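Only one protein chain is missing; all other protein chains are in place.
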Amino acid sequence: MLTTEPGGVTTATAPREWSPTRRIHALIFSDPERTVQAVRLLKSRNFIVVDVHTPFPIHGLEEELGLRPTRLGVVTLVAGIVGGLIALWFQIWVHTVDWPIDIGGKDDLALPGLVPVTFEMIVLAAALATVFGLLWRRGLYPRLEGERVALPHSRVTDDRFAVLVDERNARFDPRRFVETCRELEVEEVIEGWKVQ
Amino acid sequence: MAVTEVPWEQRTEAAAEEPLLTGTPTFTSITRDISAPLERRASLAWWVAFLVALSMLGLGFWLVVDTIRTGIGLWGLNRTVGWGFAITNFVFWVGIGHAGTAISAILLLLRQRFRTSIARAAEAMTIFAVMCAGIFPLIHMGRPWLAMWVFPYPNSRGALWLNFRSPLLWDVFAIGTYFTVSLLFWYVGLVPDLATVRDRASGIRKRIYGWLSLGWNGSTRTWQRYEKACLLLAGLATPLVVSVHTVVSFDFATSVIPGWHTTIFPPYFVVGALFSGFAMVMTLLIITRRVLHLEAFITVGHLQAMAKIILATGSLVGVAYGTELFMAWYSGNPYERFTFFNRAFGPYAWAYWLMVFCNVIVPQIFWSARARRSIAVLFTASILVNVGMWFERFNIVATSLARDFLPSSWSHYTPSWVEVGILLGSFGLFFTCYLLFVRFAPVISYHEVKHTLAEQQSGDSEHAHD
Partner (left out) sequence: MSLLTSHPIRRGLGLVGLALLCGTACEPNNQGYAPEQPVVYSHAVHAGTMQIPCQYCHFGASESRYAGVPPASICMNCHAQVLPEHPEVQKVAAALAENRPIEWVRVHRLPDHATFDHSIHVAADLTCQTCHGPVETMGRVEQWAPLTMGWCLDCHRQGGGIETASVAARPAGRGNELTDCSSCHH
């Protein structure tokens, strides 16, 4: 899946969509604050930081990476409104158009009685859309056997933080990159993690 | 995302007189300690508990099959009391579920840090409790093979849709939505942690956790949307907490039975649900932290914060009981007056006073800080509260039905052993699921605890700079 955001492609995606010459290096850290500082320094030196893999969300990192705010909230809102309107329309249609039945002498169009189901359907539609929106947008689905998970380091879900640097940039200077890595006291550099 | 809204942070600190993480944890040790129960062989205690729970489940299963084959004539219901144990248990279990959502959603929105270690277990509890709850209306139908009739699908009955103005139908939607949203919230929360388990595992476990963790790789782009999704789900689940038990209370409140037909029911039910739910979370966590050696994560600070919530909600429930009595008298309605007099001094008086003792008197012990720190007191009180809350629902269901307007149709309800067995079976289901959960899923969220630790560390270093 190709993302449309500025700053490159995501690493969670199928390798086939990557340009054959692109190499991505993974800089491994074991401290969240050092990771954020590293991203800042790398960006200030015009390296392209594609993504950072972390075991827990680090606030502020998305701004450092220049990621646009997610529009998931819009999905939730729209799904809620649509779900609610459909639920309300269906109930009204059932009770006034399709088959008006006299139940306990209530009016056919007894709106207060339709509130609970409408409300529940708003919540249900919004929640389903939010979760499946997240899964779809980030390509999260049950991986079958043999399908590789794009992990830069086997411990990024544990206690390591991986900063991914793309060498596509024309100004990418390998010597300067090594220097910067040394300066940052990187725990480990995985060169050419992801080469196609 | 702003995490430094000072007022809430200060309140959090004030609320957690005891530390929420003890020892000197690191990210590595957090992963190791939380993974430990999943990666070592099950203890003897776990096997004993599991076999007991499984036997109870087996008993319940057999009795449910018997009920379906024979009919609900096996129960102690009669023409006057048509809602006995089944509906009592249903309301009880739905109520239990509420604390899970309250902890995971409301406390997330309020940024109460003490929720991190307990939210996962509480959410699991919600899901299992709602599963237990769902069984009762299903078997109470008598013809559960026609249960799909409660959903509006195109059918051969003239497309007889549903009566959307019926509170029983609202229940279907409320419980269905509640279950779905709770499950989604729980699972979404689990995904990054299942990935952690995956990356530590090998062989078949790696394959299964790999499948379940949906290819999670901790990318910041994913975390960004993930956190937003969690916040949105919390926002959606919060009104659900209030609405589900409100709708359940409508089952009673929209009828004309004295003792049921009262406007206080929705808030009274919601508070009671939180009350019983927090008590159940307390019971479970006291056992869990001991059996899985998670005392460093589920600290006395957590239990203490919950004890305060139990004290507050228990006292609110007490106010509700008082209000009910006052309104019965003040309304001047002879039927209402009789119903409440009958509850307190009639044939079910023992159940009424047991309820008052467990729900109103017992929690008052938590005014004492010493009681809030004593595991034995917390454990005993949490169980008593749940006994009390079960009897509250029994009182509402049985006493109002047994003696309403027409003395000629008065009756008495005594459950049959089949009903008691099915109640036991529902506890069996609940504990079987919970025990499997603590064996196969991380009981505490790795990423949330690590997040808390990182915030603490950065907070400390900021203070150091000052």
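As written, the chains take the letters A and B, and residue 1 is the first residue of each chain.
The rule we apply is simple: a contact is a pair of C-beta atoms (placed from the backbone, for glycine too) under 8 Å apart; a residue touches a chain by one contact, two chains touch by 3 or more.
What you see is a predicted model, and the numbers here were worked out from it, not measured in a lab.
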Note to self: So one chain is hidden, and I want to know which residue out of B:R40, B:R79 or B:R157 touches that hidden chain in the complete assembly.
What the structure shows: B:R157
Notebook entry, point to check: List the chain B residues touching the unshown chain?
Noted result: 148, 153-160
Next item on the list: May I ask you to list the residues on chain A that touch the chain which is not drawn?
Entry: 1, 99, 101-103, 132, 136, 141-142, 144
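Operating definition for what follows: only the chains that are shown with their structure count from here on.
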Checklist line | Cα-centroid distance, chain A relative to chain B, in whole angstrom | finding: 31
Check: Touching chain B in the complex: which residues of chain A?
Finding: 3, 5, 10-12, 30, 32-33, 51-59, 61-62, 65, 67, 70, 72-73, 76, 90-91, 94-95, 98-99, 101, 103, 106, 110, 113-114, 116-117, 119-121, 123-124, 126-128, 130-131, 133-135, 137-145, 147, 149-152, 154-159
Check: Which residues of chain B touch chain A in their complex?
Finding: 1, 3, 26-28, 31, 152, 158-167, 169-170, 173-174, 176-177, 180-181, 184-185, 188, 191-192, 195-196, 198-200, 207, 210-229, 232-233, 236-237, 239-240, 243, 247, 250, 446-448, 450-451, 454, 457-458, 461
